[in-house]
Structures are given as C-alpha cells and as structure tokens.
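One structure below.
All protein chains but one are shown at their positions in the complex.
Then we have subunit A:
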Amino acid sequence: MAALDIAKLDLDAIAAKERRAQGSSALIWLFAALLAIAWLVPFYYLLVSVFKTNAEYGLGHPLALPQSWQPILENVYEAWTKTRMGEGMFNSALYGIVGAGAAVFIAALAAYGLTRIDFRGKNFWFMLIFSGTIFPLQMYLIPLFIGYNKLGLNNSRLGMILFYTAICIPFPVLVLRNYMAGLPREMDEAARLDGCSEFRIFHSIVLPNCWGPMTALFLIQFTWVWNDLLFSMVLTSREEVRSLMNGLMVLQGSYAAQTPNVVMTATLLASLPTVVLFFLLRRHFMNGMKLQNL
C-alpha cells in the first residue's frame, strides 16, 4: 500500500460526507418550515390589523392588507389613552422588577441556607417552600382576596408586590438549591480561611457565581408577573395601581366600543417590553428555558 500523503486529502469531500451522514434531509427542513409558518400566521392578522382605521377594519376582510400605514398612529394614541397605558406599564414594571427581583434574591438566601448551613429539619423547610410550586395558583385566589381585605392590602401597590414576591420564590429556590449544591464546598471553606463571615461568603463568593441562573430566573419570573392578569384583576381595581394587563381589560366586554384594530395595537404595545427584553437578554432566556427543562 502506498504511503498516505496527508497534504493531498480532500477535506471538503470528507466534510460533505459527514454532513450527509448526519441526515438533515430536505423533508425535515420542509416540516420545520411548515410548523414555523403555522406558528406565525396569527401574527399576520395582528400585523395587518394595527395599520387599519376603525372603518377600514369594519368594511374590509379581516385579513386584507391595509391601505396605508398611517392609521397606526391613531390606534396607538387611542390604545394608550383608553387603557391609561403609561400608568399600567409603570405598575407592571414595578411589580415585575421589585417582585421578581426580591423573590430571586430571597430564594438565593434560602438556597444558600439549604445547601450550606446544617440545621435541623432542613428537608422539611425545603419541602415546605417547594410545595408552593405544587398546587395550582388559582387555589390561593379566594383566601388571598379575603385576607387582603382584612389587612387592607387590596388595591395597594404594597399588596401586589408582596404577593408577586411570595409567589415567585418557590421555583427559584428549587433551581438555585440544585445549582448551589453543585458549587464546590471547598470554595466556601477557602473563603472562610480567607477571613470571610457567613454573609460575606454568600455575598462575595457564592452569589457572584450564581448570576447566570439568577438572571434567567429573574427574567422568567418577571415575564410571568408582567403577563399575569388573574391576580391583578382580583386584587386591584383602582386605575392607579392596576397592572398593564388588567388595564387592557377596558377594551373588552359588552360596553367596550373599541374595534379589534385598537385592541390588537394595545396588546402589541403591552408585549413590546418583554419582546425587547427577550432580544436584549436572549442568552439568559435560553438558559432559563434549560433551567425549566422546556
């Protein structure tokens, strides 16, 4: 057999062969494309509707193309003022940022305790917190409403923040507990020898190594708070404290006079912040998906 001349190997041919072996056939591509289109069709309806006037929407076919782009300005104005969207956005951002932020931080504290400190009934406490993710959330609705009424927390920002913080804690505890358990104990011990107090270890050593999952968890919980309608509707009715999603409800119902073009514009506006957030922090969102095993 002749000696092998490495320099003369056809690397492109080898690469092509290996690509073929991986079996990414045209059929699979086609299937994926069809799925993607099915997913995107409703967005077409949204996209054409927001560029139509009330009259145009009423007269034409719902899926017809708009005649001009200008009506969107009118639609945005109407959607914004009717739902008092500025206030709603502020409230939702407040609940989302403070609620999810506090929840993830508290969860990190709990996870540190559950993984790093030896105390009696550790497992019991973990199961107690974890049980918060087991029951359907709707279960809390009535007791919460009655309790808030008695405490005077109904229709208050404090009440909303307290609720969102509490409801957002259990899942991050589960995730962060597993994550922190994976961080080597020797790292804490080294820090202890380096002179750290327990809180300093948490704050200077463990926390900085948990930013990844904590950011992802914050985004997941923020999005949930932002999108929540049910609890906001039950616990708030005053315009000053209601969330954005609750504000959108004025466009619905038997006495609402708005046509779908305005409703679609309003929902589009309401979802813009989370969409922007997603594009800015895509990587963390993806990590979050992994954490949720989605």
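Quick notes on this one:
In this section, a contact is a pair of C-beta atoms (placed from the backbone, for glycine too) under 8 Å apart; a residue touches a chain by one contact, two chains touch by 3 or more; residues count from 1.
To be clear about the criterion, contacts and distances are computed from a predicted model.
Of the candidates "NADH-quinone oxidoreductase subunit M", "Sn-glycerol-3-phosphate ABC transporter ATP-binding protein UgpC", "PEP-utilising enzyme mobile domain-containing protein" or "Ferrous iron transport protein B", the chain left out of this view carries the UniProt protein name "Sn-glycerol-3-phosphate ABC transporter ATP-binding protein UgpC". From the options A:191, A:219 or A:270, the residue with contact to the chain not on display is A:191.
In the full complex, subunit A makes contact with the omitted chain through residues 184, 186-187, 189-196, 200, 204-205, 208-209.
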